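Below: one structure in structure tokens.
The complex is shown incomplete by one protein chain, all other protein chains being positioned as in the whole.
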Amino acid sequence: MRICNRCIYDENTPGITFDENGVCNYCKMHDQMEKEYPTGDDGWKKLEAFAEKIKKSGKGKKYDCVIGVSGGCDSSYLLHLAKKKLGLRPLAVHFDNTWNSKTAVENINIVLKKLDIDLWTYVMDNDEFNSLAKAMLLASVPEIDALTDIALTTTLYMAAEKFNVKYIMDGHSFRTEGITPIGWFYFDGKYIDSINKQFGTDKMKRFPNLWLGTWMKWLLMGIKRLRPLYYVNYDKEEIKEFLRKEYGWQWYGGHHLENRYCAFNHYLLNTKFDRDFRMVENSAFIRTGQISREKALDEIKKPQEYPAELISEIKKRLNISDEDYEKIIHLPTKSADDYKTYRPTFRKLRPFFWFMYRLDRVPKSFYIKYCK
Amino acid sequence: MGRKMIVIIDFGMGNLGSIFNMLKYLKAEVMISSDISDIENADKLILPGVGAFDNGMNNLRKLDLIPHLEKKVLNQKTPILGICLGMQLFTKKSEEGKSTGLGWIDAETIKFSFQTEKNNLKVPHMGWNSVKIINSKSLFNNMNDDTKFYFVHSYHVMCQNELDILTTTSYGYDFVSAFQSRNIYGVQFHPEKSHRFGMNLFKNFIQMI
Partner (left out) sequence: MLQTRVMPCLSLQNSKLVKTIKFKNPNYVGDPVNAIKIYNEKEVDELIFLDITATVEQKKPSFKTISEIASECFMPLTYGGGVNNLDDMKTIFTLGAEKIAINSYGIENPSFIAKASEKFGSQSIIASIDVKKKFIGSYEVYTRSGTKNTHMDPVEWAIKVQELGAGEILLTSIDKDGTMEGYDLPLISKICQAVNIPVIVCGGARKVEDFSLAVHAGASAVAAGSLVVYHGSVQGVLINFPSKDELKKYGLIQ
């Protein structure tokens, strides 16, 4: 099997090409992003420039930005960066999909308390989320936790609108999370809605779906989205240790385990869809010098470990018997291509979204992946 | 399988569900029963209890459990853990009632009485209180003086034999909060309601031979 000479994406990765040196196009994408988002002094200057704009737009308001938090390492660090280092006045925003681990909740608590940052949450209804989750499972698509990704995005916009804030920040970092292969994880509001209409048992009531019309309203209101960690030299292990010492932040014992439903999604991606996101993350670590290629190749050979209780909890909460679970897991795989999505509309609106990307109102990754 | 069966004796008194839930959480083999054959086949027993002494003794008699329990506990030396009223039923008698107790331990049950209006101490003794571990073998293995349990009772045990005392607790004065005589254990507090402290105690009971 052919593997990139630099990272560890292999030939089965969708959309992959190799150059004459055997280096893949995803590595090139990473290098492009490195140029566009410098770290060190240049990166810091950019962050300070953004901070000035944010402070200016926030004058006279209770908060000048909203930050999405999960209790995880990245968003916790972002809170520290925003308040302590950039002197901003953030409002932390959280979407509770009802599957938070206790550690995640405690992490949010201690970091917000120590930094004296307020919190705004949207709490999902247990039963409704479980029903949507079951529909996603029955639809046999890989992105079952698109529910949380979409809902968090909507929640951030709702908070921005409510508190008249023009800047949304999230803790995404391409240097640690990597560049998701094309088609590995697609999500939009219509996709989820189509699946619910086909496999769900009820209309969405409390679920904060991101409808295109509402999203466009927010875009036209001028709400911007920033990813400050793009400008920071980010060693994940160092950051975890820093958060632990400074705030008493705790590791939740396994990647993605801060939220058990998210962890289950990764379990599913790995087992049913043969998509190991460790390949994506470790490739990012290689490109940024956090791990060697040899070590990374070893890492992904190890079996993924998940607590046994995870599967039994899924079955219990989603009300699925052992037999039905086996049937569902073995359904033929489907994807966003099999359901109605906004993608054709995104593509039609490409010029509009290019403009939005240039105005920092949609992330670059969205424009590249969804509109082209 | 090799795992030992713990039977929680159902004699109509007490919060069996909570004890069952905690033992299940600790992955023990456990059942609730008033069936004589279940009790005879048990590897360990728990006698729970919330309520009045006389009611407790009467219920045990009505269900004809006493002779079978005596055989299990006194002859076969099956470990038995009495909780709250259960612990008090092991004693010879109680100021709360007229009936005699099981008399399996040289002790009696008396009411809390405070000589003076000490700190306005209310009865029942209700809430979280710490235990002073006198003897840390068996039930209190690996526990320190930080250990607290949930108490709710108006009467307490007085042991004749000091060597039977595992822990004392202070409420106006020091009283016996846990005892052990051979295979017979009693705790005045509710381990099933004392989260990790109770879990540690049950773990010790489960692992005991």
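In this document, chain identifiers A and B correspond to the written order of the chains, with residue numbering beginning at 1 in each.
Convention: a contact is a pair of C-beta atoms (placed from the backbone, for glycine too) under 8 Å apart; a residue touches a chain by one contact, two chains touch by 3 or more.
Every value quoted in this text rests on a predicted model; they were computed, and no experiment measured them.
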Inset, instruction - List the displayed chains that the omitted chain touches in the full complex. - result: A, B
Legend entry - Among B:Phe90, B:Trp104 or B:Tyr171, residue touching the chain not depicted: B:Tyr171
Legend entry - Options B:Met31, B:Ile110 or B:Val152, residue touching the unrepresented chain: B:Val152
Inset, instruction - In the full complex, which bits of chain B touch the chain not displayed? Write them out. - result: 15-18, 21-22, 25, 50-52, 122, 124-130, 148, 150, 152-154, 170-171, 190, 192-196, 198-199
Legend entry - Residues of chain A (touch criterion as defined above) contacting the omitted chain: 91-94, 96, 98, 100, 102, 105-106, 108-109, 112-113, 117-121, 123, 125-126, 163, 206
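Everything below uses one rule, namely that only the chains that are shown with their structure count from here on.
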Legend entry - Between chain B and chain A, distance of the C-alpha-averaged centres to the nearest whole Å: 52
